[in-house]
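For reference, the structure I am asking about is given below.
Note that one protein chain is taken out, while the other chains of the complex remain in position.
This part shows chain A:
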């Protein structure tokens, strides 16, 4: 029985990032967006090469590309299994972020290598949210300064780079040395972790914030708040609209949390594998 996943959004809100590339490619296959839950039990097992697989009843989970779903990290497999286990009568693929990230890493639908991903990722540095400042209203100017400056200072110190901020349309000029430093750092991640990191960067529209998040300098909630600073400012002034503001906030949090967890678990798994190989 063919089991394919579609990670698409029913209502067509904010289409960007890997999830949507994947969704668009998956939609070439005739699959309905809503599927009934067709299994009772979810379990994991360890298979070839020590990789962990997920089974729905007795059938092994496959990716949309038809490959066997297998991950190096046991907690990641457990978390994916939990996503499947917590589905009720219909499968809500748009809530299964970890599954989607794994599928993207395994299938690599955009057929890119590490270098290409790094180049794409660093483009976001030129339009980094925390570097783009408004000139008015004064309240927002202050808020951006008080909330974003410390993170920029942190990353400049941590990576010994220069970033700065700007209120012009062109944005700040990023020195080549800064680009090279970040490029080197990104290259130290494995392909899986890099996939996750790119995802978080496209979601938060920033390179600085995901770096701070991955280095555990920020929590997910704080990183999302900083990414949405202008919205939060508007909410403070004009009030919150649940079906828009809260919705966006929770969606961004869930995606960012998934991406962050994915990066950490994939990085750990590579470290463990390396240690095992070294004996």
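Criterion: a contact is a pair of C-beta atoms (placed from the backbone, for glycine too) under 8 Å apart; a residue touches a chain by one contact, two chains touch by 3 or more; residues count from 1.
The rule we apply is simple: contacts and distances are computed from a predicted model.
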Chain not present in the shown complex, as UniProt names it (candidates "Protein FMC1 homolog", "CDAN1-interacting nuclease 1", "acetyl-CoA C-acyltransferase" or "Somatolactin"): "Protein FMC1 homolog"
Touching residue (missing chain; options A:56, A:79 or A:186): A:79
Absent-chain contact - pick from A:127, A:181, A:234 or A:254: A:254
Where the missing chain touches chain A, by residue: 10-11, 43-44, 74-75, 78-79, 81-82, 85-86, 92, 94-95, 97-98, 216-222, 242-243, 246-247, 250-251, 253-254, 257-258, 260-261, 264-265
